[in-house]
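Below you'll find the structure I mean.
Every protein chain except one is present and positioned as in the full complex.
In order of appearance the chains are A and B, and numbering begins at 1 in each one.
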Amino acid sequence: MEFPTQQIIEIISWSFLVYGILAYAGYSFSAFFSFFEIREYKRINNQRDEMALLQSTSLPPISILAPAYNEEANIVENVRSLLTVNYPSCEIVIINDGSKDGTLTKLIDSFHLIKDDSLYFDILPSQQVRQIYRSTFKSFKNLTVVDKMNGGKADALNAGINVSKHDIICCIDVDCVLESDALLKLIKPFLNNEKKVIASGGIIRIANSCVIEDGKITEVRLPEKFIVRAQTIEYFRAFLMGRMAWSRVDGLLLISGAFGMFDKETVIEAGGYNSKTVGEDMELLVRMRRLMRAKKEEYSVGFIPDPLCWTEVPPNWTILRRQRNRWTRGTMETLWTHRSMLFNPKYGVLGILSTPYWLFFEWLAPIVEFTGILFFIALLIMGQINWFFVLGFSMVTYGFAVLYSVTALFFEEYSFQQYKKTNYVYKLVLTAFLEPIFFHPFILWASLQGNIDLIRGKKSWGTMSRTGLGKVGKEVMAQ
Amino acid sequence: MATLNNILEDSPWILKVNVLFAILFFLLVAIIVLALVFLRKYKNGREQRKRSYQDRIDAFLNNYLFDEQFDFRAEVKNFRNRHLVSSLQKKMAIRQILEYNENLKGESSNSIKRIFHELRLDEFVLDSLKNGKWYEKSRAIHVLSQLLVRRPGVVARYLNDRHHSVRAQAIYYFIKTAEDNPLSFFAKLNKELTLWEQIHIEDGIKHIYKGPIPDFSKWLDHELTTVLVFSIRMIQQFNQFEHIPQLVPFLHHHDRTVRKETVRSLRKFNYEGLLDKVIPQFFSEDQLVKKEIVKSVQILGDLKMLQVLKSAFTQQEEWQIRLELLRAEKSMLSNLNPNL
Partner (left out) sequence: MKKRILIIEDNPMVAKSLQFKLTSDGYDVLIAEDGKKALQILEEEDSIQLVITDLMLPFVTGTELIEHIKNNTPNLPIIVLSTSNQEEIITDAFMMGVNDFITKPFSPNELSLRVKRTIESY
C-alpha cells in the first residue's frame, strides 16, 4: 500500500505556515498596539506627582492579603519587606495556611503577636480559622496574622478576605518584591468615576539574580542560568507582545496571582476564590466578569504596564515542570468551567476573542505540536521520511520561533529597557536562538503531562506545597 | 551548492515554499537583531550625550547659584546662545531646573525660579502649552505650577480640556499657585472631577497651599455633582461645623453619592438630628446610602434602633447591608459587654 506521505506532509506544512503567519501577524499587530498603549501610559504618568500623594489620608485603605505555607526560612524577612510598603493606609494580612514548619512561631516571636478576638464573618467558605493574631508593637500595628487549617492558596485567600477590614484587597505572594509606589499605581485605576473597576494588575518581572537589599531591588541583573533566562524571554513575549493590547480591548482574562488588586465586594459577590481549581487567579477574574455581565453593570479591569512586582521564577527543571503542569490544568479547568462563554457573542470580546485565544493558543498548541511529533515518529518507523522535507520544515518552524522571540526583545529594548548592560542584549539574543531547542520541548512536555493528569482526575495540587516558586500567574502561557 | 540546487529543482513545490519561508524568517531575524543592537548602541550614545549635557547644565546652575564672581549677563547670554538651542536641550534644562527647585529652599530656590525666566525657558514652555501635543501641554502646565509662574488666565483655558491629564494638571496648577482662594477655578469647571483629582486637591490644600482655608459652603450650589460631593466632604474634613444646617437638605438630594457623602459627613460631625432624618427613608434608600446609615446607627444610635432595622430588613438580595447590620450589632454588643 502506498502511504500518502507527501500529501500529508503538504497539508501539515501548509497548516503550519498559515498558522505561523497568522500568529505572527496577530502578535506583531498586538505588539504595536501594546507599544502605543505603553507610550500613552508613560506620557500620562511622567509628572511624578504621585509621590507627593503619599501623605494623603484620603486614599482608600487597602488590605494586603498574603498566604504563607511552610515559609519558615524567609517569612520574617518577607513580612518586614511588606511592612515597608509605601502607602498611607493599609493593613497586611498574612494567612498561615496550616504550615507544618515553624512559620507561625517565627511570626509570633519576631512581631510580638498576641491573640486577637475581634469579630469577623465567614462570608466566604474556607477551612477553619484557628486563631487571629495582632502585634503588641506600635510599629507593626498594621499586621494581622491568621492561623488556619491547611486548604490551599485559594482557601487561604478566602479566609484572608473574611478577616480583612478594607474594601479594596490586594492579593500577593508573600515573597514578592514590590516597587515602592506599586500600590499607589495599582489603586489609580479604581479612582476614576466613569466605570466601576473590579480589578487591576500589572507586569511581573523576574527577580532571580537581581540584587535585593532590604526588600527592594537595587540592581537589575540578567538571570545567570539558562532556564531562567529562557523564562525572561517568555515573559517579554507574554507581556510586551499582547498584554496591553488585551487590556485595551478589555479582554484580559487573567490578573497574576502574584500581584493583583480587587474590589472586595465584587469578589465576595462572585463567591471568592475557587479552592477546587489550581488556576484560582484566572478563574476568579473570569467569574467576576461574568457576574458583572449578568448584573448588566458597566465595569473595567485596569492594567499598569510599569514593572511593579518582582518575583523569583523556578530556577530548576523539577519546579518548573510542576508549575507548568499546574498552569495547564488551571487553564483547562477555567475554560471548562466557563465553557458557555466560548464563541458566545453575548460576552463580547471575551466570548469572541479571549476565550477562543486561550483555547487555541494556550491549551491546544502543545497538543497539536505533540501530535506533529508523533506523526513524525510514525513516518520514521515506517521509513517514509524524506529528510529534505524534515529539514525544510524544521528550519521554517525554528525560524518562526526565533523571530517571535527577537521581536519581543526588540520591544523590550524600545519600551522599558530594564536590562541596562550592553552585553545582556547579546546574551538574550543567544538565549532566543537556544530556547526553541533546549527549553521549549520541556515546556511542551510539562503541559502535556498537565493535560494527562487532569484527564486522569488528579485534582490535587501536585504536592500541595506551594513550592514558594510556583506563583507567577499564568502570564507566561499567554505568549 | 550545485547538488542542493538540483535537489531543490527536483523537489515538490511545498518544499520550495518551506525553504522560502525559512529564508524569509531568518532574514527578518537578522534584521531585527541588527536593529536591536543598533538601538542599544544608539541609546547608549544618547545617554552619554545626555549625561555630558546634564553636567554642563549642572555646572552652569551651580556657578550661577554659588559662585560670587559669576558674570550674570554674559554667562546667561552665552549659555542661552550656545547650549539652549535644540528643544531636547531646553527640555533637559527645564528638568534639571525642576530638580533644583524641588530640593532647594530659601534664597537659592528663588534664584532658580529667576534663572528659568532669564534663560527664556518660560517662553519655550508657554509655546509648547499653546502649540504642543496634549502630553506636552500637560507637562508645560506642570512646569508652570512647580515654578510658580503665575499665568492663571492662560492655564484656565485648559481646565476643561478634552484630555484628562491636561485637565488634571490645570486643576493642580491652581491649587499649587494660589495665594488665597485656591478653589476659585471651580467656577470655570464644567467637567466632573475624578476621585483621583479630588484626593489631589485635598492634599494640595492640606500640604502645599499656605493661605487661609476657604469656605467650602460657597460651592454647595455648584452644578457638578463631584464638586458638590467634594465640598461636603471638605466642610467636614476642615471642621466647618457652622455649615451643618446647609448640609442637612442634601440628605434628600436626588444623587445617591451626594446623599451618601452627606450622611457620612454629618455622622462625623456627630450631628444629633441625623438618625431621625435618615431612618424613615432607610428602606427606600440606595445600597450605597444604606451602608452609611447602618454605620451611623452604630455610632450615634443605640442597639434597639439597630435591631429594629435588622428585624424589618428582609430583602434577600442585599447581602452587603445584612452583613453590615450584623457587623454593627456584634460590635455594639461587644462594646456593651466587653467580656463577651
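The definition used in the following text is that a residue touches a chain if its C-beta (ideal position, glycine included) is under 8 Å from a C-beta of that chain, and two chains touch if they have at least 3 such contacts.
None of these values were measured; they are calculated from a predicted model.
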Residue of B:Asn62, B:Ser86 or B:Asn239 touching the missing chain in the full complex: B:Asn62
Residues of chain A (touch criterion as defined above) contacting the omitted chain: 213-214, 218
Absent chain, residues of chain B that touch it: 58, 62-63, 65-68, 96, 99-100, 102-109
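Just so it is clear, only the chains that are shown with their structure count from here on.
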Between chain B and chain A, distance of the C-alpha-averaged centres to the nearest whole Å: 28
Chain A-touching residues of chain B, taken from the complex the two chains share: 7, 11-12, 14-15, 17-19, 21-22, 24-26, 28-29, 32-33, 35-37, 39-41, 43-44, 135, 138-139, 142, 164-165, 169, 172, 192-196, 198-200, 202-203, 206-208, 226, 237, 319-320, 323, 326-327, 330-331, 334
List of chain A residues in touch with chain B within their complex: 6, 9-10, 13-14, 17, 43-44, 46-47, 49, 52-53, 55-56, 58-59, 119, 121, 123, 188, 190-193, 265, 269, 388-389, 392-393, 395-396, 398-400, 402-403, 406-407, 409-410, 413-414, 417, 422, 425, 429
